[in-house]
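I have a structure I would like to understand better, so I am pasting it below and will then ask my questions one at a time.
Only a single protein chain was left out; the remaining protein chains are all shown in position.
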Amino acid sequence: MFDKLKEECGVFGIYDVDGHGAARTTYYALFALQHRGQESCGIAVNDNRDIFVQKDIGLVPDVFTEPVLNRLTGHMAIGHCRYSTTGNPTRENAQPLVTKYVKGTLALAHNGNLTNSNKLRRELEHSGAIFQSTNDTEVITYVIAKERLHTKTVEEAIENAMDHLEGAYSLVIMSPQKLIAARDPDGFRPLCMGKLENSYVFASESCAIDAIGATFIRDIDPGEVVVVDEKGPRSLRRHCGKKPSICIFEYVYFARPDSVIEGASVHQARQEAGKYLAIEHPVEADIVVGVPDSGLDAALGYAKQSGIPYGIGFIKNRYIGRTFIQPTQGQRETSVRIKLNPLASAVKGKRVVMVDDSIVRGTTSKRIVNSLREAGAKEIHMRVSSPPFLNPCYFGTDIDSRDKLIANNHSLQEIRRHLGVESLGYLSIENLRKIPVGAKCHFCEGCFTGKYPIDVDEDDQSKNIFE
Amino acid sequence: MFDKLKEECGVFGIYDVDGHGAARTTYYALFALQHRGQESCGIAVNDNRDIFVQKDIGLVPDVFTEPVLNRLTGHMAIGHCRYSTTGNPTRENAQPLVTKYVKGTLALAHNGNLTNSNKLRRELEHSGAIFQSTNDTEVITYVIAKERLHTKTVEEAIENAMDHLEGAYSLVIMSPQKLIAARDPDGFRPLCMGKLENSYVFASESCAIDAIGATFIRDIDPGEVVVVDEKGPRSLRRHCGKKPSICIFEYVYFARPDSVIEGASVHQARQEAGKYLAIEHPVEADIVVGVPDSGLDAALGYAKQSGIPYGIGFIKNRYIGRTFIQPTQGQRETSVRIKLNPLASAVKGKRVVMVDDSIVRGTTSKRIVNSLREAGAKEIHMRVSSPPFLNPCYFGTDIDSRDKLIANNHSLQEIRRHLGVESLGYLSIENLRKIPVGAKCHFCEGCFTGKYPIDVDEDDQSKNIFE
Amino acid sequence: MFDKLKEECGVFGIYDVDGHGAARTTYYALFALQHRGQESCGIAVNDNRDIFVQKDIGLVPDVFTEPVLNRLTGHMAIGHCRYSTTGNPTRENAQPLVTKYVKGTLALAHNGNLTNSNKLRRELEHSGAIFQSTNDTEVITYVIAKERLHTKTVEEAIENAMDHLEGAYSLVIMSPQKLIAARDPDGFRPLCMGKLENSYVFASESCAIDAIGATFIRDIDPGEVVVVDEKGPRSLRRHCGKKPSICIFEYVYFARPDSVIEGASVHQARQEAGKYLAIEHPVEADIVVGVPDSGLDAALGYAKQSGIPYGIGFIKNRYIGRTFIQPTQGQRETSVRIKLNPLASAVKGKRVVMVDDSIVRGTTSKRIVNSLREAGAKEIHMRVSSPPFLNPCYFGTDIDSRDKLIANNHSLQEIRRHLGVESLGYLSIENLRKIPVGAKCHFCEGCFTGKYPIDVDEDDQSKNIFE
Partner (left out) sequence: MFDKLKEECGVFGIYDVDGHGAARTTYYALFALQHRGQESCGIAVNDNRDIFVQKDIGLVPDVFTEPVLNRLTGHMAIGHCRYSTTGNPTRENAQPLVTKYVKGTLALAHNGNLTNSNKLRRELEHSGAIFQSTNDTEVITYVIAKERLHTKTVEEAIENAMDHLEGAYSLVIMSPQKLIAARDPDGFRPLCMGKLENSYVFASESCAIDAIGATFIRDIDPGEVVVVDEKGPRSLRRHCGKKPSICIFEYVYFARPDSVIEGASVHQARQEAGKYLAIEHPVEADIVVGVPDSGLDAALGYAKQSGIPYGIGFIKNRYIGRTFIQPTQGQRETSVRIKLNPLASAVKGKRVVMVDDSIVRGTTSKRIVNSLREAGAKEIHMRVSSPPFLNPCYFGTDIDSRDKLIANNHSLQEIRRHLGVESLGYLSIENLRKIPVGAKCHFCEGCFTGKYPIDVDEDDQSKNIFE
């Protein structure tokens, strides 16, 4: 599976005491977070007088040209990249959202998904609110604006707003004077902090901190609000207390392997997943290959544990982008080879262990298996570095509806036959929990187990109240 | 003066019982209203399930290509073209504004300017509102949304909202079921109604009704709210009662000559202006020429009244558009000839009466006079088909600030000398009032007289509370 | 008729001893020549080391943005705007054409049409030539390149090439050291020369010379080659001798009214056409109106001669451009009103003389007449400021094929009935010849009379040997 599941967003923010290149740094950081959202992106910049935003549909290098970036001067900036799970991409939903409210201007970028946003929308509408988008960001801004009417500071308003927000949210917020990061009390989505000379930065993943040459400081705690202004950073912790329940699928698929989340290396976690797969589902074979890109690390782990040689089994086209013209019906069967071509010289006549991160509907996996068979693989043993998907995610991951998840309607053997592989093995939930080595936290495993860290009113989760 | 003063907007709406080409008709209507706003434009369409909007910076034919237009299917549509008076053009300010509120979706297009929008903004902000644009349309939508909380119908909410709105507004509004037009109680800006087979249409000017092959019905009355739904149109008149105080500069400059406003032909009004100019400021001359495009009709009126032959004095470049690259400092003096070239064969050696619609700062007029002189005009007698600009407009016209209006700081003779003409004559306010022949209404003449139809708190009019 | 007939091209060139703004000046000049071609345009600039060209499909302000123009530095430039008569617009056909040949680089811009280009193409192909476009410019460049193999200078090669070229060509050519203008020995198309401080310029029409603030010097003589280099201009006259046979339709329709061609004002010529129409085809009426833009001057001439008041009968939409979406079949009848709306207040109940420059198929004229009738005109007397089109043009004008020209298949009365007018009068060929007052030259009147200044092998004129 290499392009079915998509994380909603990546966020970034920078407060640069000395400089004026905040937007340019944000550009590089968003570029490093591009894997978290390829539909639209934006940067809001604060030049001490006003906040200006540039956002549009497209990848980071498409939306931000040199002249556009040069116009965005300021010492503070926040950025966002987004993948939308509903309908057509629209400019209206691009972030950051910049609004004027009772205390001036506010810019907000959000990763996650509120579980009570429909309820909050209805309440706000009944107090006279109008909505111009379908995203949670506008809801959150309204809640903060309401709270700001009777608080002394914007950070206080944010903490009060958090009393009303339910679900997953990693926020980066910019007021005229302050840069603020906030993470929901369960810490569903990652958010971390770094330092670049005299600048403080916040990012969804540490790989963005690396990309700009900054130094990682720490993760933002669940429930924590960190405020940076000219006096430096300070922490508000009224909502702190719970251990993080971070989305475990961040380790399996979403995050970049070079990121470190809650103290655990993503790359190492994936290798561990491969290791446990080899222990749980050993097989005699000649070569272990991963499905690029997210299956590679786990394949390496499987190879090391099993002693079967690691190999490169597929070449992925480096130029796949969103505007790619889809093959017609007749060409569908060969379509997977446009993206992913098996390496006949590596697999021909061999017993192959093929490691991928997950199976959703099974359609893509089946095509990949077929192509491997055509390239001459003698046996194919599929290993999946996560348990079967059985439940929806309410916290920002676009997993298919229950009825389309193959594991919901089919036994392991049925799936195996459907895919046409000699054997099939999923990672157990018990071992999945062990893969983030060093992480001192809980995990949200709801998509696998159906048990979510917080109560969710499932009837109120339908996305399409607006569209 | 041919590109200094700019009207803010043009609006259009259509309810088509039978058809699905509402957007295409709106396209042609906006095209006919393009002179009212060249910065951005948009069309919102209602396909019975939802309202979808397409809007962007650019002229109508730039924003709406064939595929874009084909996607906009529905039986109701509203459209807008806009000229912004403040700062850079921004997508955020493009209209129609489509919002989700307590009763579903609402689309709104607005021409005019509220005089209490800052006050309303502050009040709304103090109740928790957030603003994403700087335009009055968002303010009006909020006020309607608030009223809608305790009314049975959207039209009732609109009538209630009008209790709070002050200033100039000609609105076209689309709810899931209804198309609604509303005009402020003083009728500052024009708004009229037509019929195209089974469709009802609303437009800023009758020229748009002509362009789509529809039949003009009547002007919307000041204070009137007209609702069209499947049962046809009906009128709500709680705010009616005052005579229109329509902006008299619509007749002089803004409107297209082929429009008829409040019963008076714009073309005829301009001819009348020329006639009265000839009566007030006669002169011996060989030819009367108008400065294209808005001075042509008045020149014809002057020629007829005076008996001096009418002639064509300038050729205007037909391809002038907004993206035209401005001449550098050194080329400035000749810049006017790029847009407007005097016809030497018509004016050489002649005593020329040159008629223009207005003088703002005097800079452009001076350049035009110079070019005419270089083309060999022996004498130049400038006649202006409106009185001197002395005051700002608070109702939707972008007139310069008081200190930049040449007539505020200079006597008639000083202006004459500055322009370098043999004589200079403005139309008197008394005769200006007579030019809309057949119009049974009052006029707003505030920019000339300083007396406005309604009280305005000048201190609260500054545009830049947001930007 | 207002957008059916199209001239092929406009050309411009500048040699600026001192400056480096040659491209910018060319931009403004092309803008003034835009009426001669709206499909594609280009500027080639010479910075003393090399020649660089920028060209594309689109209007001048679309193709040349500020950054594009700023990159085009040099002391020499030539420019071109083009309307293609065949097939889709293509980048390959945009001019100027820049080529590398035996003596370095050569840039060439062409207005006109060769009558022996198919023959020349075949000859060149049989010597090994390859063609990358369908335009004559490439043919001319090959002929010059061949001649350059055995001449001492490029201008000598051009004069020799002219021995082989037949038909209409007004050329502006740029070599590494020289700017050269050349006009065919019959002078079918205009070409003139001006001076701007120390710069010499060439242009299709004098209006471009006015637009850049330069001074008109004189027309290039038929057959003349003018060379400008650091020593200033000099004239080669081996092909001179014949009087110009300039296309008389330049005066009627193509040229801008503010241009002066062969000593005759275009504006005055059109007024004269109106005058003679009034003498040839008098009628009792209340108002004389012109069809914008090219019928306006003739209407003025008719009014003056007849004593019937001149009026404005139509308002033309100022924003008509090439990307305008065409009305669907059902909307066709009203389509003319989108471009041209009759002024009811001016024509209602009146006997109207309507002056236009020509009738091609009659379709557009009929729609205009209908719209005037709907606006309330009591009688419509159409006057056409040129004789009936009966023959094709081989010299650069896109006149329809013979069978589509209404005058070829119908009598005057049939046309009158078809158009639905009370009377119809064309200008006679005898009076047409008199309208360019002061022009000491012959005219090409082939499209009216079938007699062309030079012999043409009609069988070899088909355009589509390439496409």
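When the chains are written out, they are named A, B and C in that same order, and each has its own residue count from 1.
Everything that follows uses one rule, which is that a contact is a pair of C-beta atoms (placed from the backbone, for glycine too) under 8 Å apart; a residue touches a chain by one contact, two chains touch by 3 or more.
On a predicted model such as this, the values are computed, not experimentally measured, just so you know.
Colleague: For the chain that is not shown, enumerate the shown chains it touches in the whole assembly.
Modeller: So, spelled out: the chain left out of view touches A, C.
Colleague: Touching the left-out chain: which of C:Thr25, C:Asn111 or C:Thr141?
Modeller: C:Thr141
Colleague: Out of A:Gly241, A:Pro309 or A:Gly450, which touches the unshown chain?
Modeller: Answering carefully, the residue with contact to the hidden chain is A:Pro309.
Colleague: Determine which one of A:Asn113, A:Ser265 or A:Ser365 touches the chain that has been left out.
Modeller: A:Ser265
Colleague: Please pick, from A:Pro342, A:Gly362, A:Gly425 or A:Gly446, the residue that touches the omitted chain in the full complex.
Modeller: Selected residue, touching the omitted chain: A:Pro342.
Colleague: Which residue numbers on chain A touch the omitted chain?
Modeller: Considering the whole complex, chain A reaches the absent chain at 21, 24, 27-28, 31-32, 34-35, 38, 59-62, 64-66, 69, 207, 210-213, 256-258, 260, 265, 267-268, 293, 296-297, 300, 304, 309-312, 315, 317-319, 321, 323-325, 327-328, 331, 333-334, 337-338, 341-346.
Colleague: In the full complex, which residues of chain C touch the absent chain?
Modeller: Where chain C meets the chain not shown: residues 50, 91, 97-102, 106, 125-132, 138, 141-142, 145-146, 149, 466-467.
Here is the rule we use: only the chains that are shown with their structure count from here on.
Colleague: Any chains in contact with both chain A and chain B?
Modeller: none
Colleague: Mean of the CA atoms for each chain, then the mean for all of them together: which chain is nearest?
Modeller: Of all chains shown, the one whose C-alpha centroid lies nearest the global centroid is B.
Colleague: Please report how many Å separate the Cα centroid of chain A from that of chain B, as a whole number.
Modeller: Chain A and chain B have C-alpha centres separated by 48 Å.
Colleague: I'd like the Å distance between the centres of chain A and chain C, where a centre is the mean of that chain's Cα atoms.
Modeller: Here the centre of chain C sits 60 Å away from the centre of chain A.
Colleague: With chain centres defined as C-alpha means, what is the inter-centre distance between chain B and chain C in Å?
Modeller: Roughly 36 Å, centre to centre.
Colleague: Of all residues in chain C, which are in touch with two or more distinct other chains?
Modeller: Answer for chain C, listing residues that touch two or more other chains: there are none.
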